[in-house]
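Left out: one protein chain. Kept in place: all the others.
Letters are used for the chains, namely A and B, taken in the order the chains are written, and counting of residues starts over at 1 for each.
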Amino acid sequence: MGDRTFQILTLAAGLLVLVILVLIAASTTDQSTSWFAHEGISGIFSKTWDLRTNQFGALSFIFGTALTAVIAVILSVPVSLGIALLLTEVVPRRFARPLVYVVDLLAVVPSVVWGLWGFLVFAPWLQTTVYASIGSFFKGVPVLGNLFGPPVGGAVSGVSFMTAGIILAFMITPIITSLSREVIATVPTMDREGAYALGATRLEMIRGVVLPHSQGGLVGAVLLGLGRAMGETIAVALVIGSSVTITSHLFAPGYNMPAVIANQFGEAFGLQKAGLMGIAVLLFVLTIIINVAARGIVARAARRGRGA
Amino acid sequence: MEEPEQTVTNLPRPASAYQQPRVPVDRPPSETIFEARNVSIYYGAFKAVTDVTLPIYENEITAFIGSSGSGKTTVLRSFNRMNDLIPGARLDGEMYYRGQSLYDGDVSPTAVRRRIGMVFQKPNPFPKSIYDNVAYGPRINGERNKGKLDEVVERSLRRAALWDEVKNRLKTSGLSLSGGQAQRLCIARTIAVEPDVVLMDEPASALDPIATGKIEDLMHELKSQYTIIIVTHNMQQATRVSDRTAFFSVLTDGDGDTRTGVLVEHGPTEQIFQDPRDSRTQAYVTGRMG
Partner (left out) sequence: MAADTAQQAKADLREPTGWRRTKNRIATVLMVVSFVLVIVPLGFVIVTVIAKGASIISWQFLTSDIPPSVLPANFGGLGPAVLGTILITSLATVVAVPLGILGAIYLNEYGGRGLLGRFIGFMADVMTGVPSIVMGLFIFSIWVIHFGYSGLAGALALGCLMLPVVIRSTHEMLRLVPNSLREGAYALGASKARVTVTVVLPAALGGIVSGALLAVARAAGETAPLLFTILTVTAPNPNVFSGPNTALPLQIFSNASQPYTGAQARGWGAALTLIAITFILMIAARIVTARFGRYSR
């Protein structure tokens, strides 16, 4: 095989990435034009998703995606950062390796198994123990009751926004942890030693040297985790409760973008199907934006010497 | 060229198993293998080497000496178009190999490198078996016959004075050899393709004195069949092995900002070391500078 042919072959493989991305955008948009046309801008962002009246607004799902992803990030980031710091600053080198394997083991559990366990074991347990007690504690309390109290006219539910958020947190932790570890590892030992030499405690060294140095990369890692949380489908589909609603109650069943597609696309037709495709387009655009932003921030930070 | 009686080439050499006296070799009148004319080499905007004019003669060992940054390696690598691999590298002037211009548009660099081989400063054996390392060159030249390959491998390893040490473990990894052995493996690999010329970029600088001695002995033996150009930091080495020497130096302009390499002078080794024409050469070889 000629040199030139090989070079062209490799270029073609590289271009395939761009081609696929363009095709994804094009084909899903094409399949959903009837929905965009029918609903218009106001319709797309309306709350109503009703087969009977043939109205398909995506707002509830966008809300659900945002809520569950935010819960996941709030829960996961401190934990991931803590583990990353533990493994890079506290634990001696020799023990860090096997512990890293253990954290990576989290990634061995496929999404659907998280969903299975979440639905059959975790959610029921949460409902009867944790949610029930928190719910009754906050029932009637002015502001917090709207968050943690039982939803109006119903009870706390194991399958809910909160459970989905918790499961998502479990799933994105290995990613954020491993990326954070990579970023923190680029902090020069010289700078660390400089802080210690001034008599700083480990916490002070971390706050004074490691965090400022790696802030760009850490932000990027969190954004990537956020993107992952938004796109995760199956686990959420099983534990979110499949209820089209917008509510502040975290323990209420709800829905989000990937979950509604997974659950309804199979039997959908016509406008509903186009609507689900349209939701996929929105999801695609959203995750691309977040990923581009994340990678861009990491790249900028690396150039300025402040992380990764 | 007659054997000189009392010269700097009689300096003591490191002990080696292949100690041989230097005897004059009967050879045909020197043919010019390479001719560089007003060669300047640029890396992007940076002019690494300025205006080099230099002949290289057949079946001789030519040494390039000079301080760091004087362009010796750059010029060496231009002989087999290895500088092409560096983005932004460019050569002005003319470079002839056996009368043919090396940098013509229709000259293929890979064809050039099949005839002009190179041994590097740090030994770089492939992560393959010793056998596969040496057989790599003949294989890419199309040789498939196992018998012929066996023959080439043995012949090259013998010529590189490595055969006896590895003949029982040809299938072991090339990376398992010591520094000196690995370098001899790289030499065997280079001569397995039967090149015309062998370029050596400080081939012994990463090796201990005993291994160095073996490499130098090797050069003497290879000289009868190949033309060798060697870049070296070690002046004693240059006097021990080379027939001709070219001395390079760094030229700085008034404010010391732009530095470029220049060829100061070249000639028979004894003359360069005993009776140099240029004062810079004199300063370098007597150790006053560089």
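The working rule: a residue touches a chain if its C-beta (ideal position, glycine included) is under 8 Å from a C-beta of that chain, and two chains touch if they have at least 3 such contacts.
Bear in mind the structure is a predicted one, so any value in this text is a computation, not a measurement.
**Student:** Shown chains touched by the missing chain?
**Tutor:** Counting the whole assembly, the omitted chain is in touch with A, B.
**Student:** Consider the whole complex, including the chain that is not shown, and state which of B:Arg189, B:Lys223 or B:Arg240 touches that chain.
**Tutor:** Selected residue, touching the omitted chain: B:Arg189.
**Student:** Identify the residue among B:Gly117, B:Gly180 or B:Gly261 that touches the chain left out of the display.
**Tutor:** B:Gly117
**Student:** Out of B:Tyr43, B:Tyr136 or B:Trp163, which touches the unshown chain?
**Tutor:** In the complete complex, the chain left out is touched by residue B:Tyr136.
**Student:** Just name the one of A:Leu15, A:Ile74 or A:Ala185 that touches the chain not displayed here.
**Tutor:** Of the listed residues, the one touching the omitted chain is A:Leu15.
**Student:** Determine which one of A:Ala58, A:Val103, A:Val244 or A:Ile297 touches the chain that has been left out.
**Tutor:** In the full complex, the listed residue that touches the missing chain is A:Val103.
**Student:** For review purposes, identify every residue of chain A that touches the missing chain, sorted by number.
**Tutor:** Per the touch rule, chain A residues meeting the hidden chain are 1-3, 6-7, 9-18, 20-21, 23-24, 27-28, 30-31, 78-83, 85-86, 90, 99, 101-117, 119-121, 170, 173, 199, 201-204, 206, 224, 227-228, 230-234, 237-238, 258, 261-262, 265-266, 277, 280, 283-284, 287-288, 290-292, 294-295, 299.
**Student:** Kindly note down the residues of chain B that lie in touch with the hidden chain.
**Tutor:** Within chain B, the residues touching the omitted chain are 80, 82, 85, 87, 110-115, 117-118, 120, 122, 124-128, 136-137, 140-141, 175, 186, 189-190, 193.
The rule is simple: only the chains that are shown with their structure count from here on.
**Student:** If you average the Cα atoms of chain A and of chain B to get two centres, how far apart are those centres in Å?
**Tutor:** 59
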